[in-house]
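Apart from one protein chain that is not included, each protein chain of the complex appears where it belongs.
Presenting chain A:
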Amino acid sequence: MKGKWLITGLIPLVLLIGVLGWVLKNGAGIEKDPAAPIEVLNIERIKVTKIGFELSVSNTGPKPLTISQVMVNDSVWNYSVSPQAKLERFEEGKVTITYPWVEGDPHTIKLITENGIITEGEVAAATLTPETNWSNFLNYGLIGFYVGIVPITLGLLWYPFMKRFSRKSINGILALTVGLLLFLFVGTLADGFEIGAEAPSVFQGNMVVIIGASLTFLLLIGFDQYQQRKQEKKGYSPFGLALLMATGIGLHNFGEGLAIGSSFALGEAALGTFLIIGFTLHNITEGIGIAAPLLKTKPRFRDFLLLGVIAGAPAIVGTWVGGFIFSPIWGAVFLGIGAGAILQVIYVITKMLIDDHKKHAEPSVSWLNLTGFTIGLLIMYFTAFFVKY
């Protein structure tokens, strides 16, 4: 009896495998051979070295491919590929080109496969790619520190000033925070899509961002609900909320670090400098946001320090990753997670605001709250002018 029942479950499965096998073997019946060879070579990273260029490449197409010629700035050039010129599917290789590059000049590198498919890589402004050594490591770390921890801690310094606010004003500040976060959420998501689009198409960078964001959002909410049920508590402790915000913002700042680090690594030092200034200004406001939930409590100094580090330190890690090991697909993963974390903070604060106003029989969208929210968005909008162009 039970065997029969099991078989009824297996029949569709067996048939499905049969159909798939048939399609794989005979094709979909429309065309047997593609008109043009499908070869997808990805250039993941171009390192500018003392003697030339070093390209990390991967074959993300459906078939093996062979790199047969290399051109640099419209000139056939000698090169070597390790482990070998033929790359199996998903195999990675390193193309080394000895080339007398010119400081600050753009350089176009074309890799041509056996079937004449051309993959182009660009060095926007050639400059030695920073080597992974202690001094560079420290330099990058320092940038991350200035971009992340310093402004957020500065923002937290507004705490005593905000402390005197009334309950309604505090709620206004929280609404302002929601504005800030909403902007950060959209921005992080957009950055994720942008970086994800550069990843090999087989990885579907955009989907990675969406998966990362939604899973993080749901996991954090689920974890919270589990915690709350376990502790029989209602709502968040103010410090818990601040901690949550710091974590979400931290993941977002990781993305900022990534942008700065990779722009230096790509030789765009001027861009990197712009980003440093912009993000620093931008991040002061994040400190305000993190301080907002604590206004009704008496936090200790080391709480602020902890919050500052949690929200700011990921910028340091991001700068390292961007500067030394950047790859678009990991960028997409991290930014997706960041967006999800920020969304969850938005959700929590909004819920808290609504609950608080309900308790006092007030409308949640008061004029004050609306103003706060708008100011939050506008602050972000205008400070973002320093990093977008």
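Heads up, the rule we're going with is that a contact is a pair of C-beta atoms (placed from the backbone, for glycine too) under 8 Å apart; a residue touches a chain by one contact, two chains touch by 3 or more; residues count from 1.
Following the convention adopted for this analysis, contacts and distances are computed from a predicted model.
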So which of "Thiazole synthase", "Copper-containing nitrite reductase", "succinate dehydrogenase" or "Citrate lyase alpha chain" is the UniProt name of the chain that got left out?
"Copper-containing nitrite reductase"
With the missing chain put back, one of A:I38, A:I51, A:A190 or A:I354 would touch it. Which one?
A:I51
For the chain left off this view, which of A:I38, A:V76 or A:V365 is in contact with it?
A:V76
Absent-chain contact - pick from A:L15, A:I118 or A:A190
A:I118
List the residues of chain A that touch the chain left out of this view.
50-52, 66, 68-69, 71, 74-78, 85, 98-104, 110, 112, 114-118, 122, 124, 127-128, 130, 136, 139, 142-143, 146, 194-195, 197-198, 264, 268-271, 273-274, 276-277, 386, 389
